[in-house]
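For reference, the structure I am asking about is given below.
A single protein chain has been omitted; all remaining protein chains appear in their positions.
Lettered A, B and C in written order, each chain numbered from 1.
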Amino acid sequence: MNRDGTYTAQELMVAAAARQIRDGELVFVGMRLPLLAFALAKRTHAPAAIGLFECGLIRDEPAPELLYTMSDPPNIAGALWSTRMINVMALLQQGAVQLGILGGAELDRFGNLNTSYIGSREHPTVKLPGSGGAADIASLAGRLLIVMQHERRRFKERVDYVTSPGYGEGGDWRQRVGLPGGGPAAIVTTLGTFSFDGNTKEAVLASYHPGVTTDEVRQQTGWAIRVSPDVHETPPPTEEELAIIRHNDPHGFWTGQ
Amino acid sequence: MNRDGTYTAQELMVAAAARQIRDGELVFVGMRLPLLAFALAKRTHAPAAIGLFECGLIRDEPAPELLYTMSDPPNIAGALWSTRMINVMALLQQGAVQLGILGGAELDRFGNLNTSYIGSREHPTVKLPGSGGAADIASLAGRLLIVMQHERRRFKERVDYVTSPGYGEGGDWRQRVGLPGGGPAAIVTTLGTFSFDGNTKEAVLASYHPGVTTDEVRQQTGWAIRVSPDVHETPPPTEEELAIIRHNDPHGFWTGQ
Amino acid sequence: MVMGKVVTMAQAIERFVPSGCSVLMGAALESLIPFAAGHEIIRQRRRDLTLIGPISDILFDQLIGAGCVSRVIAAWIGNVSVGLAHNYRRAVEAHSPDRLVVEDHSNFTIALGLLAGGLGAPFIPTRSLLGTDLLVGNLSLRRSADPDTGAPLVFVRAINPDIAILHVQRSDDEGNAHCWGNLGVSEEGGLASRGVVLVAEELVSRDVILSDPNRVLLPSSKVVAVVNEPWGAHPSPTQGCYGRDHEFYRAYHEASRTQEGFQRWLKAWVLDVQTRTAYLTRLGEERLKQLKPSRRLMAAPVDYGY
Partner (left out) sequence: MVMGKVVTMAQAIERFVPSGCSVLMGAALESLIPFAAGHEIIRQRRRDLTLIGPISDILFDQLIGAGCVSRVIAAWIGNVSVGLAHNYRRAVEAHSPDRLVVEDHSNFTIALGLLAGGLGAPFIPTRSLLGTDLLVGNLSLRRSADPDTGAPLVFVRAINPDIAILHVQRSDDEGNAHCWGNLGVSEEGGLASRGVVLVAEELVSRDVILSDPNRVLLPSSKVVAVVNEPWGAHPSPTQGCYGRDHEFYRAYHEASRTQEGFQRWLKAWVLDVQTRTAYLTRLGEERLKQLKPSRRLMAAPVDYGY
């Protein structure tokens, strides 16, 4: 995936994801790339961002060690609050959390995510782990940022099962069903980034990563994608961003090949 | 009130109330006489009784000092649990609390208590403090023990306002309105003790205190009371009981004249 | 982190407790009552406040008597160790000094209302209070039924105060705080409120608080102001700092029997003492010394190491 030897696709994704985090925001942070994106944003343009973890944690400083799970002891020590899961979920349902970051196994054109069943629920070909807190974050966060592997089998016209709601069938679906959260704002993939049409709520290609063509993105996407009129190349990670990412993931456990 | 110089009516009430507490029970304890009754029961026949306080406390040993309020520091230190109020109320609604003890300003023949408004709610002649946790204890505890001053103006045919529900209008009223708790089991007053009729749920005079006649009780009660066929004199506090009560209330702050 | 949350009590009340707002105080029942804040609210002549709390041990009575309050949402208002609350009675019985709207709750329903408010849930159902007169004319306690079983229920509507004023033992300058001892509805109340003013016995470094993240009361993102006010909860107790001044409650009860008596008390203990320091001077060294702990009772050590 590393197209020019200077950085990996994962490093580019982390940098692109970090730019979606605004200073001072409460961010519902996941593991892996989202956590590295949060750590990068903290060290660059969003020093006042605060991270929430569904196990019941709030931190304003990323843990000093690489985490394998959010409950790892280095993530607890030095937290602003280590409380009951229900309390951080409560902040989410209050509308106090501006941004949530999620990955997924399947995604569709309206940003719906499936992490539950490939195939039918009754007779699945693959049973995926399930929601965890993802469906809550997608339901309740002010904005949703989706970070995932871009493959045709994953980017489908319609997901088999809606675990984490995007814009459902598009348009005003979220208001109709009563979801309070704002829904997906952006998708960062291994090939490019997407924003969402303000009216139809359909994913629109906003940028392609260096060395990737829009045709390549089309080929890896299971629906006829719309391309933004001002589609452009994704700005590559800066030297500073790469240094911070590699400091936080020294052996490339999450961002290596 | 002290009729023979050897003990006060309050001391007798504490002793009579303590006998209602069974060993091993979870007891929702109030302040003043109920707390002294709990302390007495712990030292005599109910060493395994556990006390709950609505501020968010559970204790299996009475505080080492006289309490003016349940939140006094001596009541917190050495508690089994000092938690959020909601958690002790949760145990109550779960049905885990076998006995609650309450006082009141007004009581009626079905054991309903008023601690809110004397006169009408719109134009009360006296605004009383209100429920606190009393209405919850009366709604949810397995059994309710009522301890109060016996005066005609307080013992009314019908209370002006039902703060803490007894048996409402009697019979199966509690089931009809959906209250899970068992309702009043006994009343201990300055003149005698009452039990409740199993069917009509009306208060029935079970015993009169030494030196008190049933006529006296009638005169001080605002409705035509029923008297139990085996009505008897309330057993006076034993020397041991008095010694414990006076140890816990050395200056008679709650049990003196 | 938003910096500079540390302000004086006068600044905190001026900025965050405007006339007409709803204020949660006394969340820890008879302990940690923010009397210093309440007295500053009186000095700044706030009006038309809605006071919210499970019970109030004389603080609400003082604010009502001073004419700051138009509505109370509470389960109990009085003088716990002594008796009734005279100003509260005058307001409800004689509309003096002002008419007062009372929304009667039980401790459980007010706790459930705050829990729902904090959870961002519209209501929480309970079986408590069924058949009682508390359900009469309290729109936040709705008679309903379980859609699955048909069983009668009370739906307790969410309560979201504009501001919560909470007294704690120690806080850093961002509002990361430790509170221990009696908790009551401090956590639910803080989470349910749109903002929180913390009144801390002690200002400490961030490291002290973050050394024990399980002890933290609520997220500092909720905290809009931190006031360092030692003895700020007197005459109520603060575990590990000072005990309850029972005599102060008894004296207040006597003094407030009449409107005039209350006005004299108010002048002596609130209006004529512009700062907490002046209040403490009036109390006197000797009295403060008597309220200080006679023994230390240290919590067993806890190691967060890895």
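By definition in this document, a contact is a pair of C-beta atoms (placed from the backbone, for glycine too) under 8 Å apart; a residue touches a chain by one contact, two chains touch by 3 or more.
In this text, all values refer to a predicted model and were calculated from it rather than measured experimentally.
Asks: So there's a chain missing from this view; which of the remaining chains does it actually touch?
Replies: Contacts of the omitted chain with visible chains: A, B, C.
Asks: Tell me which residue among A:121, A:152 or A:247 touches the hidden chain in the full complex.
Replies: Touching the chain that is not displayed is residue A:121.
Asks: With the missing chain put back, one of B:93, B:164 or B:190 would touch it. Which one?
Replies: Considering the complete complex, B:93 is the one touching the chain left out.
Asks: For subunit C, which positions touch the chain that isn't shown here?
Replies: Its contact residues with the unshown chain are 112, 119-127, 142, 144, 146-149, 151, 153, 155, 157, 178, 180-181, 183, 204, 208-209, 211-212, 214-215, 237, 239-240, 243, 293-306.
Asks: Provide the residue numbers of subunit A that touch the chain removed from this figure.
Replies: On the subunit A side, contact with the omitted chain comes from 31, 54-57, 68-73, 76-77, 82-86, 89, 92-93, 116, 121, 124-136, 139-140, 161-165, 168, 173-174, 177-180.
Asks: Considering the whole complex, not just the chains shown, which residues of subunit B touch the missing one?
Replies: Residues 24, 26, 48, 50, 57-58, 60, 72-74, 76-83, 86-87, 90-96, 140 of subunit B touch the chain that is not shown.
The criterion applied here is as follows: only the chains that are shown with their structure count from here on.
Asks: To get from subunit B to subunit C along touching chains, fewest steps?
Replies: Between subunit B and subunit C, the shortest chain-hopping route counts 1.
Asks: Select the chain whose centre, defined as the mean of its C-alpha atoms, is least distant from the mean of all protein C-alpha atoms.
Replies: C
Asks: Based only on mean CA positions, could you tell me how far subunit B sits from subunit C in angstrom?
Replies: For subunit B versus subunit C, the centre distance works out to 28 Å.
Asks: Express in whole angstrom the distance between the two chain centres, defined as the mean CA positions of subunit A and subunit C.
Replies: 41
Asks: With chain centres taken as the means of their Cα atoms, state the distance from subunit A to subunit B in Å.
Replies: Those two chain centres are 58 Å apart.
Asks: Hey, what residues on subunit C touch two or more of the other chains?
Replies: Subunit C, residues with two or more chain partners: 187.
Asks: For subunit B, jot down the residues that touch at least 2 other chains.
Replies: none
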